[in-house]
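Please read the structure below before turning to the comments.
Note that one protein chain is taken out, while the other chains of the complex remain in position.
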C-alpha cells in the first residue's frame, strides 16, 4: 500500500512522481454541484446547478460576477471558493484602478492559478478543494472560457463541465462541439441547459430554482433572472 | 480503516476529497443545546434551550444581542462561541462607527464565515466546534435567518434548528413551512416554541427557566424577559 | 481504541466531536484539594482544604485575595493556578487604575476564561490543569460565585465544590440549597464548613491548620485568621 | 524495505547516499509531454508535443520565449514550470535593465539551477517536478542547448529529449549526432521533428495542432506559427 | 501501556490528568547528591554532600551564596542548577539595585518557580531536572527554608532533605522536629549533620572533604570553611 | 535494527555516539566522479575524471579556479558542490578586497569546513553530499592540498583521491609517496594521471575529453587545455 505513505501531505512525491494530496483535493471538486460552460468567439454561456443544504435553506449561489465582462462559477468546497472569488474581485479592481480597463478572463485565470499554486506549496496549508470556470470577453480575443483545478493548472476550453455527475454533461458537449462554433446566443443557451440537464439527478425537473445561467457577449456579462431562466427552461 | 490516516488534522484531504477534522467539529455542534429559528420577511423568532451544567449552577445564556437589529444563538463548544460573538460585536461596532448604520445580518454572517474559514486553514489551529444562527433585519431585505457551520459555510434559511436532538424540531418546521410564510409575530413564536419543544428531552415541561426567546421585527430586536416567556409558554 | 488516536493534542477533534486533552486536564482538577463555595445575594463563603506536601512542609495556601471585594480559590496544578492568580490581580489593578473601581467577579471570571481559552488553542501549549472558584460582590448584583474549568467555560453558581472528593460536598450542598437562599453570614459559614467536612478524608478532624475560610459581604472580602477559623470549627 | 524509511522528505539521505524525493520528482518529468532539442553552433531547434487535457480544452503551450534570443520548453508539473518561466523572464529583464543586453542561455540555466537547488534544500518545500530545455544564442558562444533536472543539475547538450516516451527520440538523436554538426536550419528542423515523431503515441498523425517548433539562429529566436508548422510537417 | 503514549512531551496530559515528563524530571533530582536543611525563626542550617566525578577530580560545590542573607543548595542535573543559580543572583542584584535591599528568600523562591514553570510550558524545552533548597532570612519573617521541584511548585519547609538516599535524612528530621523549634545554632548544625550522615553511603566517614555547611542567622549567611566543618564533624 | 531509529536526521546521536546521516552523505561522495591530487612543497597537481550524463550531453567540469593561486575539484552531488564553489569564490574575493592578497588554500578549506559544519547542525537542513579537494600555494607554506568531507572535517594531505572507485588511485599513490616528495612538475603530472587511470572504468582509454588537469606552482594556478591534456596523455 504505497498510497498510505506518500499521501499525508502535498510536499511529498510518490515514487511514481505524483502528489497524492493534490489528487485528493480534485475529488472534492467532483463532489461539488455541476457547472457547465460553452461558447464561441461571439458568445459564451455559464450554467450551474444550485444546491440546497436542506429543505429549509434557500439555494446557494454558484455563479459570481467578477467585473462587467467576466463571471465565474464555483464547484467544490464552498468556503475555499469564496476566498478565490474575493481574490479575483480584488485583482480585477486593482487592474481597473491601474490601467482603467476591466481585467480580461485570461488575466484573472492566471491570478487564480498563482494563488492555487502558492497554497499547494506552503507547508502549513492544503490544496484548495475547488474548481473554477471563468467565462468572459476581451476586446482582442472575444469570448473565452477558462477552467482551473486544485493543482493550479489552467486550461482554456471551448466548452467544459465540472463537479458531481459532470461526465454526462461533458459527453453531451463533445457530441455537439461542431454546433457550438456557429451557435447564436440562444442556441448556445439551449446547448448549455441541455448539457446541465444531463447531469441533473432527476433529469425531468430542471427549474429556475435549481439553476443559474449567465451570458457573456462582447463586452457584456449578464446573469439571467429567475423569470428569464424559467422562460429559457420552458423552451427546452 | 482509511479514516485513521486522514483525520488527524484539517490540512489533509482524504482520498475521497473530504476533510475529516471539519466533519468531527460538526459533531461538537450536535452535542450543543437546541436552537430553533423561523421567520418570514416581516418577523423572525429565535428560540434556544438553556442548559445547566449541574443543579448548583445558574443557566447559561445561549442567545446574544449583536446590535439593535441582530441577535445570535450559539450551539456547541461554548468558549469557541464566545469568541465568535465577541468578533461579531466588534464587526458591528466598526460598521456603526464607519457608516453610521447597524450591520445587517448578511454582513455579519459573512464576517463569521470568514473567521471560521481562517481558523480552518491555519496549521496551528483547529476548526471551531460551534454553530451560529443569526436572526436580524435589514431595511432592504426585511427579516433574515443565517446559519453557519464549522466549515465556514453560510446558508440563508427560512427556518432552521441546530444542536442536540434538533432533528425533531427540523421535522416539525418542515411540516409547517407554508404556515411560516404568512404567520404573524404571535403565530411565529408559537411555531418556534412548538418546534423547540419537540427537541426537549422531557417534552412536557418547557419552562421559562429552560428557554430563551428573541423576536426580530423590522428594525427591532427584542429578547423576551422570563415573565414574558412564561406567558408565551402557557399559551402553548 | 479511538481514544489513542485523538487524545495526543488539544487541536484534534475526535470523531465524536470531543477534545480529549481538555477532558484530561479536567482530571488534574479532580486531583486538587477540595474547594467549597456557597452564597446568596447578601453574603458568600469560600472554604478550602489546605494541603501539606509532607510532614516537614508548611501548609500551601489555596485562597488568594484579588482585590478588596473578590477572592479566588484554586484547585489542581498549583503552578498553573499561580499564573492565573497573577493574571487576575493584574486585570484588577488595570481596571482600578482606569476606572477607579474594583473589578467585579463577573469581569474577572471572563478574563480568566479568555486566558484559558487562548492556552487551549495555541499549538505550542496545553490546557491549564486548574479550576478556579471566584467569590466576590458588585454593587449592582450583590454577591456572586463563578467557577471556571480548563476548557475556559465559566458558570455562575449558587454554590459549588471542586477538587478531589468534592462529590460528597456537592451532594451536601444540593440538599441545603433552599437554606442557602435566606442564610445569614454565620449560617452560610456553617453550611460551607459542613460541606467541606464531607470531603475531608478523615472527617472528624477538620482543624484551622487544614482549612481556609474567606467571607464576602457587600463590598468586603475577608480572609479569616487561623484563630477565627478555630472558633468557627468549634461551633461546627 | 529501506525505501520506506528514507524517502519521506528530501532532507534525509538514504544509507546508499541517495535523496529519494529528488528521484521521485524526476518521475514527474517523465510524465510530462515530450520535448526535443537539437542544434549546432549556428542554429538550434526546440520542438515540443502539446497536450490536451480533454477533447474540450484547447492545447497547452509548452514553449515560452524568455527574451529575443532564448526560448524554453517545459515538461512535467505545469504549475511548477510556470513558476520557473516567470523567474527566468524576471532574471532576463533584470540583466537587460542593468547591462543593456539579453541574458545568454548559460546565465539563465544557472539561474534556474539555483532556484531548483534552493527549493530542494528548504525544509518546508519540495523539489520542483519539472524539467526545462533552454535553447538560445550568445554572441561569443553561438547557439547552445541547456537542460535542467529537478535536482538543480544543468547539462549543456548537443541535443536532448525529455518527458514521456522520450527514450525513442533520444535513440533517434544519438543515431544522427554526426548529421547535427553540419546541419543547416532546415535540416535541423527535420531532425527535430522526426525525433519528436518517434515519441508521438500515434506516430502517423503529427499535426500543427499537436506540436510547437521554435528556431534559434544567431541573435534571433522565432516561434513558428501553426501554418509554418503545417508546412514543415508536410515536408516530413 | 498508557504510559508510552502520554509521556513523550510535557504538553500532553495523560487520561489521569498527569504530566509524565514533569514526573520523570523529578527522578533526575533523586539521582542528585543529598541536601539537608533545617531551621527555626532564629537560625537555619544548609548541609550538602559533595560529589567527586572520579578519584582524579576535585569535589563539586553544591551550596552557592545568592546574596549576604540567602544561600541555595542544588541537587540533580548540575548544568540546569547552574542556570538557576545564575538567574537567582541576577534577580537578587536587580532587587538590590532598585530597592537598595537584599532579596528575601521568599522572593527568590518565587523567581525560581516562575522560571521553572516557564521552561515547563515551552514546546521547545524540557522541565529542569533539578531541585533547589533556599535558606535565608528576612527582617520581618526571620529565617526561612524554601524548596522547589521541577514542576515549579515551591514549599516553605521547617526542615527538608532532597536528592539521592534522602529518605533516611527526612526520617531523622521528622523524629527531631520538636527539637528544631527551640534549637540554638550549634544544636541546629548537629541535627543537620546527623541527618546528612543518615544519607551518606558509608555512614562512618563523613569528612570535611565530603560535605558543605552553611549557616543562616538574622541578616547573615555564612559558608563554613573546610577547617570549621572538620571541627563540627569531630563534635558529631 | 538500531540503524532504523537513529538515522532519520542528523541531530540524533546513535547509542554508539555516531551521526548516521553524516555517514550516509559520505556515501554520496563515493558515487561522484574520481578526483586525484598529489604534490610537494614546490608543485601540486589536481586531476579529475569528467562525466557525461548521457551520450548527448557535453562533459561536466569538475575542476574550478577559485583565485589565481587556488583550484578546487568537486566530487558528489553537483548542485551542493556548485554552492560551495560559489562560497569559496566569494570568500576569496572578500579577502582580496580587504587585505589585497589571494586567499591561501588553508583559509579557504577552513571556510568550506565552517559552511559544511553549519549545514550539518541546522535542524532544517541536511549535510552536503559533496567532497572537495583544494590545491593551492601560499608564500610561506608552498603548495598545499586540503580535502573536506561532509562532516566538515578538513585534512591536509600529501596526496589524495576521492569519489567513485578512488580506492585504486589511493593504493597507487601510497606506493609512490616517496617519489612525490622530490618529483618535478612533469613527474607529478604523470603520477596524478597514472593514479587517475587506475580508477578509470575502462582503464585503457583515458582521453582529454574525459579528464581535467590543473597545475599549481608557487603563486600560479593553471588549468590545462584539452590539447595540453592530450599531449600529457600520450606521454603516459
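We just call them A, B, C, D, E and F in the order they show up, numbering each chain from 1.
Going forward, a residue touches a chain if its C-beta (ideal position, glycine included) is under 8 Å from a C-beta of that chain, and two chains touch if they have at least 3 such contacts.
All of these numbers come straight from a predicted model, not from anything done at the bench.
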Residue, one of E:56, E:98, E:201 or E:227, that touches the chain absent here: E:56
Which residue from F:5, F:54, F:93 or F:184 sits in contact with the chain not drawn here? F:5
Just to verify: which one of E:124, E:140, E:182 or E:234 makes contact with the chain not shown? E:124
Of E:40, E:78 or E:92, the residue in touch with the unshown chain: E:78
Among F:159, F:183, F:215 or F:229, which one touches the chain that has been omitted from the display? F:159
Just checking the interface: what residues of chain F touch the absent partner chain? 5, 10-19, 113, 116-117, 120-124, 147, 151-153, 155-160, 170, 173-174, 177
List the residues of chain E that touch the chain left out of this view. 3-4, 7-9, 20-21, 24-31, 53-58, 60, 77-79, 82-83, 123-127, 129
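The rule we apply is simple: only the chains that are shown with their structure count from here on.
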Need the CA-centroid distance for the pair chain D / chain F, whole Å please. 31
Could you list the positions in chain C whose residues touch two or more of the other chains? 123-124
